[in-house]
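Following: one structure in structure tokens, then a few remarks.
Removed: one protein chain of the complex. Kept in place: all other protein chains.
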Amino acid sequence: MVKKRKQQKGLAYSRTAFLYLLPAFVLMAIFILYPMLNTIIVSSKYDYRFLTGEFAEFSFKHYVEIIKDPIFRRACLNTVFMVFVCVPASMLSALLVALGLQSIKKFRNFLATLYYLPQVTNVIAAGFVFALIFNNNFGLLNMLLERLGFEPVAWISGVGISGSQVLYNKSYMRCLFVLFTYSMWQGLSLKVILFLGGLSSINPQYYQAARIDGTSKWNVFRKITLPLLSPTTLYVYVTSSITAFKSYSAVVALFGDSYGPAGDNTKMMITLVGYIMDQLGDYLKPGAVSMASTAAVMLLFIIMVLTALQLKITHRRVHY
Amino acid sequence: MMQVRLENVTKEFVGKRKETVVAVENLDVEIQSGKLVGFLGPSGCGKTTTLYMIAGIHTLSKGNIWFGDRQVNTLAPEKRGVGMVFQNYALYPHLSVFDNIAFPIVNSKDIKKQFQKELVEYNKEKKSNISFKKFVEMQVFSAADLVEIRDYLDRKPSELSGGQQQRVAIARALVKKPKILLLDEPLSNLDARLRLQTRDEIRKIQIKTGITTIFVTHDQEESLTICDQIVIMRDGILQQFGEPQTVFDYPVNQFVAEFLGTPPINIIDARIKNNVIQLAGEDWRELPEPLDDQPVRLGIRAESLRIDHSRKFCELCATVIEVSKLGGVITVVAQLKDGGIVKFFQDLANPVAVSDKVSLSVVKNATMVFNMEGGKLVQW
Partner (left out) sequence: MKERIFKLGTVIFLILVVLLVLIPFYWMIATALKSEAEALRTPPTIIPVAMQFRNFITALELAPFLKYFFNTVIVSFFVVLISTTVSVLAAFAFSRLEFAGKTFLFSVVLTTMMVPQEMLIITNFATIAHWGWMNSYQALIFPFCVNAFHIYLLRQNMMQIPNELYIAARIDGLSNFRFLIKVVFPQVKSSIYTVMLLSLIWIWNTYAWPNLVTTQDSMRLVSNGLKNVFTQNAGVIQYELQMASATMVTIPLVIVFICFRKYILSGVVKGGIKG
């Protein structure tokens, strides 16, 4: 009569739980887990031929090839610019804006909504608009400059760059500025909202206590706001950096498929992901896919290392 | 109507450090159909675990549970047909009171089928043609009337007070006409007055519907007042099972004696020597049956002590050290020769004052003698 009882299970134990997970894990297996492994493997298959799957040998020659490629180095340079210049700049501005927003109650939501607009704007469309604004002849910026009495600047121009290194650098600087402006415009939006959320989550009692103690505004900011905001700040920094590493569509929209102004054949503004996509575009060429895979693995590696570094450096400064 | 039988039920848990914790040990109790039984005991005594095993939320480690003549050990809770009322009400916040009460009938396949069958019978009998929706409405109304929450059917739980929410929870448990009703400390979150009111209501409903009800609480007054029988538990082990008054008057051990009763029973250190109880070195009373010489503890309830005015000789001598009034009850605290403290109630006809010397006698059958392990040796 009495059934033999095995290890007891709780009420929520379900033998059919795997059914709930099945769709997610099947999709993950096909489109995430398998690609992860496969990319790493393919990167070591030298001269991989896409259609047949044949390859010359297992080797890491691609890694060496890539590092030697000047275009890859260009991509690294640009990506570094995005991550180490654009991100901190937009973080700082976003923090200022968020602080400002936090202090006013009336139009906070209205303004916050407006600030977020760039995030829901199509990247390609936005890139086109910015390219137009910076257009040498019909651009808004040059028009304003002229009105203010300045000389218009040839923002995106490849005139004379193949001959002169000086001109090339000048052109490059200007293009960087265009990219910088765009990424500020774009990056500000999300960060403002995140910082605002982080600021709102700080218990107002801290501020009340500081007021009673007569603390100056600057000290309140330094000793209360910043430390309590640090988890959010870290989150914003890490995620924005990772996103910046992956910049691609914006650059393509701003500078076109050749990643640079007319007259440039060095792919001036290419990014790491752009490099990968370019390799992939030629996928029928022997070795293209394995090159792309190698570049992807290197990208992943760079992201992981730098993220770990970021976390390590800021570890002591972040208070939970 | 349903009888619940717990047969040698044991529940073991695996603790955080992988040790085995025995929450309930060899519990063997039979709850007769239609009775209101209270499970009583200090925190951690296993009463809630037992309730959860009856509900099917916990599985048994050993033993069996019978609903009538059906063994339900491994039956899933949704198939057991019990109604349950939780300490925190557990009402669905996104539904109105009406939908909360109707929830079991509308959303459970088995219960829905049951009521659809009932509807067919009903329509046949009354020669009517009521829709299922209307029938459900009738059930909800009648459950709501039972707990007097009819006026609040449109509201959401968050708009109700604690007491009202509790009544909705009771209605929801009852609407599916369960054979067994389980209540897990349902009154703990209510204020004192509401607690008294609600517990009487629960009793009234239980009598009216005749449902076998099991009621877990740590408040002994509650259980003494409304339960047909009580189960006292300690550390997972059944201490005593019986009618409240019986358990109160004839506790089976010191724990039970001390657990029931306000103020707590007087415990006096004493000694048995030559079959005589000695208090503070002096002989007091002779034992009704022979017992070994040993140190013992006497248990005498406050209400069992009387001031002996015959003053022939001092049976139980004490000096009054405090007279305190609480509400309408006056408690006298007196000290025995050896320092032991006893409490008894003031006799309003012959009140005593502090520093009075009194002689106390014990009402018949109210003297309990416990050994040092807490077991009862004799009571007379």
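Letters are used for the chains, namely A and B, taken in the order the chains are written, and counting of residues starts over at 1 for each.
Keep this in mind: a residue touches a chain if its C-beta (ideal position, glycine included) is under 8 Å from a C-beta of that chain, and two chains touch if they have at least 3 such contacts.
Treat the numbers as computed from the prediction; the structure is a model and nothing was measured.
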item: Residue among A:I66, A:C86 or A:I133 touching the omitted chain; value: A:I133
item: Contacting the left-out chain in the complete assembly, out of A:T39, A:N78, A:S157 or A:T225; value: A:T39
item: Hidden partner interface residues of subunit A, rising order; value: 9-18, 20-21, 23-25, 27-28, 30-36, 38-39, 42, 50, 93, 96-97, 100-101, 103-104, 111-126, 128-133, 135, 137-140, 142-143, 146-147, 185, 188-190, 193-194, 196-198, 201, 231-232, 234-236, 242, 245-246, 248-249, 252-253, 255-258, 262, 273, 276-277, 280, 283, 289, 292-293, 296-297, 299-300, 303
item: On subunit B, residues whose C-beta touches the chain left out of the figure; value: 55-57, 76-79, 82-84, 86, 88, 90, 92-94, 103-104, 107-111, 172, 176
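Going forward, only the chains that are shown with their structure count from here on.
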item: Separation of mean Cα positions, subunit B and subunit A [Å, integer]; value: 64
item: Partner subunit B, residues of subunit A touching it in the complex; value: 1-3, 5, 8-11
item: Partner subunit A, residues of subunit B touching it in the complex; value: 12, 56-62, 64, 71, 73-74, 77
